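Every protein chain except one is present and positioned as in the full complex.
So, chain A:
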Amino acid sequence: MTDLPEDVILSVEDLQTHFVFRGFVARSVEGVTFSLTRGKTAAIVGESGSGKSVTSLSIMRLLSSPGQIAGGRILYRARDGRVLDLARLSAREMRRIRGREIAMIFQEPMTSLNPLFTVGDQIGEMITLHQPVGRAEARRQVIELLDLVEIPAAATRLDDYPHQMSGGMRQRVMIALALACRPSLLIADEPTTALDVTVQAQILDLLRRLQSELGMSILFITHNLGVVAEIAHDVVVMYAGRVVEQASVRTLFAHQKHPYTKGLLASTPNPGRDLAGSERQRLTPIPGTVPSITALPPGCVFEPRCGYAIPECRAGRPPLFPAGPDHFSRCIRHEIM
């Protein structure tokens, strides 16, 4: 159908996702392009409103009305070797991919599980949906999955309802649910944001361990650069619906080639660095706020908040410039960074 390099499992090309309200269009995702290598973790980083969650929901085709994919391709290499364009797959074919090949975990473990069914039922449902197994076998697999995500006393906890569990436990249940059919790709949309820091670290550990055991690829959506450093191999930085910088995690933390990424890093607390000198280092916030997606500035969308801006920045939307090996920046001044 379409070719995709052998080691790439997902390739998003020029994705456009729009929300149309009564003839008026919000371009939440505008020309997003990135790819994910098999067995690796790519992180999409950005503030709220940057389009990172909309991108992940577009891949899963779970956008709620009036959101719709208006253009671009989402190429995915299925288990049978076919390369599918998820943006154009029929609803029926998409249902066979969802859960079975691509699974998703969400930000709010408190509300993402159905309060009226036991966690065992909810995980078991995923198993029986995609595999020809009976109830007893499904139950056995559920216990195995709960063990896998390190829930103690799995054989009894599966009869619990979500409200009987803590936030961290529920997120483990969500992960068990997502892994039920051993997906090739796991999309994790801010899975640790709602959790306490210690629990957050445990969940990241768990995801890393599961990735090496099961060999799945992970697309990790977050606004937290600390989390990115922990888990990602490659990073995509998004701002106002666009990719502004893209690199491997080491490259990105070593040399940022876009002022937004620089600003994001400067406004991220880092206890080691901040207390290293005799004086406490101050965080440097990015001035201003994220522009409304319906009232973007002309030219570079980051220009109004950018300390490096020059008049040329307003001349037009900059393309993604190559800024090094496998490193891209949407800044006309990337060379001076």
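Following the convention adopted for this analysis, a residue touches a chain if its C-beta (ideal position, glycine included) is under 8 Å from a C-beta of that chain, and two chains touch if they have at least 3 such contacts; residues count from 1.
The working rule: contacts and distances are computed from a predicted model.
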Protein name (UniProt record) of the chain left out of view, among "Fe-S cluster assembly ATPase SufC", "Peptide/nickel transport system permease protein", "Dihydroorotate dehydrogenase B (NAD(+)), electron transfer subunit" or "Ribonucleoside-diphosphate reductase": "Peptide/nickel transport system permease protein"
Residue, one of A:V25, A:L116, A:A153 or A:I310, that touches the chain absent here: A:L116
Touching residue (missing chain; options A:V29, A:A103 or A:L264): A:A103
Touching residue (missing chain; options A:A78, A:L129 or A:L206): A:L129
Where the missing chain touches chain A, by residue: 60, 62, 64, 94-100, 103-104, 106, 108, 111-117, 125-126, 129-130, 161, 163, 174, 177
